[in-house]
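This report refers to the structure that appears directly beneath it.
Note that one protein chain of the assembly has been removed; the remaining protein chains are unaltered in position.
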Amino acid sequence: MPVASDALGSAFQDPPLDSSRMFRSIMNAIAWPGVIKKVDTLSVPPEPLTAVTADCLLTLVDFDTPVWLDHRARTDEVSAYLRFHAGCPIVDAPERAAFAVIADPQSMPSLAVFAQGTAEYPDRSATVIVQTGALSSDEGVTFRGPGIASRRVFSAAGISETVWADIERNHQGFPLGVDVIFSGPNCLAACPRSVGIAVSETV
Amino acid sequence: MTSTVGDNGQTDGYNFAYLNEQTKRMIRRAILKAIAIPGYQVPFASREMPMPYGWGTGGVQVTAAILTPEDTLKVIDQGADDTTNAVSIRKFFTKTANVPTTTHTGDASVIQTRHRIPEQELREDQVLVYQVPIPEPLRFLEPRETETRKMHALSEYGLMHVKLYEDIARHGHIATTYAYPVSVSDRYVMDPSPTPKFDNPKMDSMPALQLFGAGREKRIYAVPPYTKVKSLDFEDHPFEVQRWSEPCALCGARDTFLDEVILDDEGGRMFCCSDTDACEARQQAGSPDDLLDQAS
Partner (left out) sequence: MYVAVKGGEKAIEAAHKLNAEDRRGSERYPELSLGQISEQLTLAVDRVMTEGSLYDRELAALAIKQARGDLIEAIFLIRASRTTLPRFGSSLPLETGKMSVRRRISATFKDLPGGQILGPTFDYQHRLLDHDLAGPSDLEPADTAPVDVDQEMPRVLDLLGAQGLMEPPSGQNTDHGDSPGDLTTEPLEFPASRDVRLQNLARGDEGFLLALGYSTQRGYARNHAFAGEIRLGEVSVEIVPEELGFAIDIGEITVSECEMVNQFKGSKKAPPQFTRGYGLAFGHCERKVMAMALVDRALRAEELGEDLIAPAQDEEFVLSHSDNVQATGFVEHLKLPHYVDFQSELELVRRMRAEASAPSEAAE
């Protein structure tokens, strides 16, 4: 287990190799919506940022990508950690963010507040990383869409039905909309905008 | 601290997989958006690579961005592992990323290709990276990016159907034989790269992730696993693939894409598999006749 070396926590030891492996996990998560990927985390970020979230950010963000932090994640320590290790700007306006971190999914804003992309450039949209409890494929909502042969069951502890309804509303705007990464304990999964959600469906 | 693979004398002073980390992050972000919006071409700030534009720089940048040290790489050009450009790209990654390479489709975790999809069905744990020269399927109907971008935004693909229908009116069938346009997940019309239309059906619901890189044109796009990919056609003129009247002269296959080889200047010719790995595997597995018997 890596140990924080100083007040600023620690990041990757070997960025090219560490981030290549982490990216592959994230890429597979987006390509296989709802499939849970185990992650051997490497960073030691300040709370409430989890190591999985921090590894995601260290892999994807830099000074070209403004990051928005929710009320719980937005501590001086987290801001300082991200600025120091990733060099990313921290922004107040959610619509300006390329990446958003939700540490408190109970009071999560609607995904509609984030950049949705435009009809001509739907890629100019945010990626939202939501820190959750345990991820499970045994029960929960049903995913359908690209990356899924027929359907896939998924749940993330702490994600309410209201949030799932919001994620489905996000899907309705396809090809606009944001892409969601669920950052669980030592694991991650994703729900890109292309995926439709059925909440009440029984398996 | 950066990891060069220099410790074992393989790469001198270059970052893992050549690109610097900032560039890789930019490409990786584009790849994620491409997967999230299947078939949509994501603009990315393609870099100058140490091989010429038009020679696979898009595919090389995508491969460089997704490669991990645990990967095994296969590179094919026109279906073959031993063509000069495939050799050159494979050497580039051996040198800059020190990853093992293979010619066996089944042993590869990442396959970079130019103009073919392997005959052997790909698996869920594989990624297929295409080199793309002109990513815009509408480009030869409308040269302006500003116009084609609007057409994609509005799903306005009438022009493409008109073009295909004009073929039918003139020739009795659609005269596009490669780079045959497809519709991805019922939304974006996409160029499959100059693969023969023979390969189009393999793209539909493929278990492997498909990534497309166009370096000179600065676009990345993707087809996630198990995604609907439909070749454009008409009810009265359904899509069909090429067929050959004779089998591969080397392995006897009747269900593969065949290259024509000119034997003399008197019209003598033979046909053999374009996918050299699949062909060799068949040859090793048994005589052509045995295989034909098994197939029937």
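By written order: A and B. Residues from 1 in each chain.
Going forward, a residue touches a chain if its C-beta (ideal position, glycine included) is under 8 Å from a C-beta of that chain, and two chains touch if they have at least 3 such contacts.
Here the structure is a predicted model, which means the values were calculated and not measured.
Within the full complex, the chain left out of the display contacts the shown chains B. In the full complex, the hidden chain is touched by subunit B at residues 14-15, 18-20, 22-23, 26, 43-50, 52-55, 57, 77-80, 82-88, 91, 114-116, 133, 143-146, 171-172, 175, 177-179, 194-198, 216, 218, 242, 257-261, 272, 274.
Please note the rule applied: only the chains that are shown with their structure count from here on.
Inter-chain centre distance (subunit A to subunit B, centres taken as mean C-alpha positions): 30 Å. Only residues 13-17, 19-21, 23-24, 26-28, 30-32, 59-62, 64-65, 98, 118-123, 125, 127, 145-149, 174-175, 179, 192-194 of subunit A touch subunit B when the two sit together in their complex.
The residues of subunit B lying in touch with subunit A in their complex are 1-3, 15-17, 21-22, 24-26, 28-38, 40, 42-43, 65-70, 149-150, 152-154, 185, 187-188, 205, 209, 222-228.
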